[in-house]
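One structure, pasted below without further comment.
One protein chain omitted, others in place.
Naming follows writing order (A and B), and every chain is counted from residue 1.
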Amino acid sequence: MIKNWRNVVAIILAIVLGSLLIYFGTDGFHAFTEESARTYQLHQEKPLFPRVMLEDNKERVYPFSEFEDKYVLITFFYTACTDVCPVLEMNFAEVYDQIPEKYIGEDIVFLSISFDTKHDKPAVLENYRKSFGSDGETWRMARIPNQTELDNLLKKFGVIVIPEGNGHFQHNSAFYLVNRKGYLEKVMDYEKVDEAAQTVVSVLEKEAGE
Amino acid sequence: MSEMMVRLKSRNNLIVTQMVVTGLTVIVGMIFGIIMLLVQGGMIEAMPATFYQFLTIHGTFMIGAAALAATAIMWYFLSHYVELSKKILKINLVLFIIAAVMVTVGTFSFEYAGAWTFLYPLPALSASAWGTIGALFYLIGMLVMGVGFLLLFIDSGRAIIKKYGSLGKGLGWDVIIGKKAEKDAPPPAVVASTMVTIVNTTALLSGSTVLIMNIINVINPAFTFNPLLAKNLTYAFGHIFANATIYMGVIVVYELLARYTKRPWNSSRVFLVFWTMSTFFTLLVYPHHLLMDSVMPRWMLIMGQVLSYANGLPVLVVTAYGALMIVYKSGIKWDMASGLAYLSMLGWTIGVIPAIVDSAIVVNHVMHNTKWVPGHFHMYMGLGVIAMTFSFMYFLAKNDNGLKETMVDKTAFFMYMFGLIGVSGSFLTSGAISTPRRFATHLPEWMGPAQFGAVAGILVVIAITIFVIHFIRYISVRNKGNIGSDYYDKKLA
Partner (left out) sequence: MKQTKLGILLYVILIIPPITTYMESIMLVHMLIQFPLLILAGWLIGEWVLERWPYHFLKWDANGIAGIILVIFITTYWMFPRAMDESLTIWHIELFKFISLPLVGILLRNSWRKLTIIGRSFVFLNYLSMFGLMGWFYIDSPVQICNNYLEIEQQMLGWGFVVITGIMIVYVLQKCFISGTKSNVNQI
């Protein structure tokens, strides 16, 4: 056995190195896809919502700081989308309905941001919001006219948008909760409506309790 | 002692160790089985959650023990013909023990209770009955066990190919097509080992695929898989792996009867054809576990049903017939080993009948979720594979140092036989009165057979304990004295 000690050491070393690679490669066995890594990282980093100018469904133009001192629940979508976005916005509406009325508009605002700047003009957004029962005030739909600002925001929040070239996009979806100071607080699974609504309510209640 | 003797002794030592582990595992598994029947019979109280933990450990231990014993039988006799690696046998045993510990920890410390079939997506979706850790312990434990067996069958495959040229030749295909004379055909032990090598390697590969898939799903439930494909792979693994134990165990019947009657058991052409048929059928019949899944392609279900009739029968017929012929007018002396070998043939033959009844699609829809099915496999495994296992144990004990059998052993033989007939009979009766299987609690009218089964089960455990004690006595005698009077071993030397 003595003459083999180098081999034994090499084998142990290989196992240790390999395990370390897998461990760090998956944030400690947490994230095997970039999407889960992204969510994990966002929760760790809590990035600040960057300075952007929004243009909403009523053609109002204002900076994001308009919502200062309020929570903002955000989705990213585009109106021409035929698969995920209608579901995303439908679920968004369900979350909206589950939030107690006293908070709506006062403590929390809903905001759907389109990343299809060219096509989704205010008139289009105005039309689109009606089909989901958004009131256009406490739940607004907006675009970011400046492409650089938009790209910066998408990057900060880890939203990936791949143009398919025929007017459609492949993109990832989630609910983003930004806190009163403009920092990203939570990223939630858009398919789990009840869970997301509960999370939002408990955040609001916790604050009220303090 | 000559060098040859030393080599034989070290080989036999490994086999003996493996058989002791098997014997103890079987006893523990059976005790959990009896407890479950007692719970179902309303004689003792247990939480349903606990019942399912017992169900899981009983199934896993029994299948594991059957496989471990059967591989020991296969390895022991195959090593007379081809050169197998002792190191691999040792690694397999070590991995098996590690796996048994992991499975036990997962089941009892972390409350995993998803049964040994770990059917997707149950390991991840337990309604918080158990957590991720329990499921992972169990699944990774099974994976570890699979690694050991895979190594073992790679080794047997390698050795057979080395000696005979290819796995096809190991099955005697060149004899079947007439390229080689019947007298040059591979011996039955090699044919059976080749068959098992083929089917079990396939089973283990599909098993490891579905295990890793389950592990991924447990770690990250967002990754879901097609449950139907998962079920197919699971049963391809489970069915073949369980079924193969009897094809390994039967080697003891071939070898033992040949030695006892001093007549060679040669592979005839019919014998080879039947074994080849069973090789293919074993790989293809697993869909009979999915007869109730209406989404399965119809042709697969029909194939499952038709081939089920054809699956066990060829080898069974050729073996039962051969066993009768070789004994006929041979003046064989009956003892525990040959008695158990014969009993195993009986158990196998009778155990196949309820299985065939169940694999008819029409019957299956009514019977498959009743205790009819456990009735069938308790007969087939309990009276078949386990009898082969203990036949081998008695054979080793007698052959190695001529340990005498006593009246106690003979009594145990009959206790074992009637006990297991009682257990399987009680299951079949329960099935006939539509008692659902895998129910922790029984209605009063279902309790009778369960109580009877529990009592019969206690009889079996006592019998098996006597068997194992005989074996342990053999080991203690063996460690003092000399070994080896194996006729074949001498010829080899």
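Convention: a residue touches a chain if its C-beta (ideal position, glycine included) is under 8 Å from a C-beta of that chain, and two chains touch if they have at least 3 such contacts.
If you're wondering where the values come from, they're calculated on a predicted model, not measured in any experiment.
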Absent-chain contact - pick from B:Ile44, B:Ile177, B:Ile212 or B:Val317: B:Ile212
Touching the absent chain when the full complex is considered, from B:His80, B:Arg158 or B:Arg263: B:Arg158
Interface with the undisplayed chain - residues on chain B: 85, 88, 150-151, 154-155, 157-158, 161-162, 165-169, 198, 201, 205-206, 208-209, 212-213, 216, 222-226, 229
Contacts of chain A with the absent chain, listed as residue ranges: 4, 6-7, 9-11, 13-15, 17-19, 21-22, 25-26, 31-38, 160, 162, 164, 170, 172
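The rule is simple: only the chains that are shown with their structure count from here on.
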Gap in Å, rounded to a whole number, between the CA centres of chain B and chain A: 53
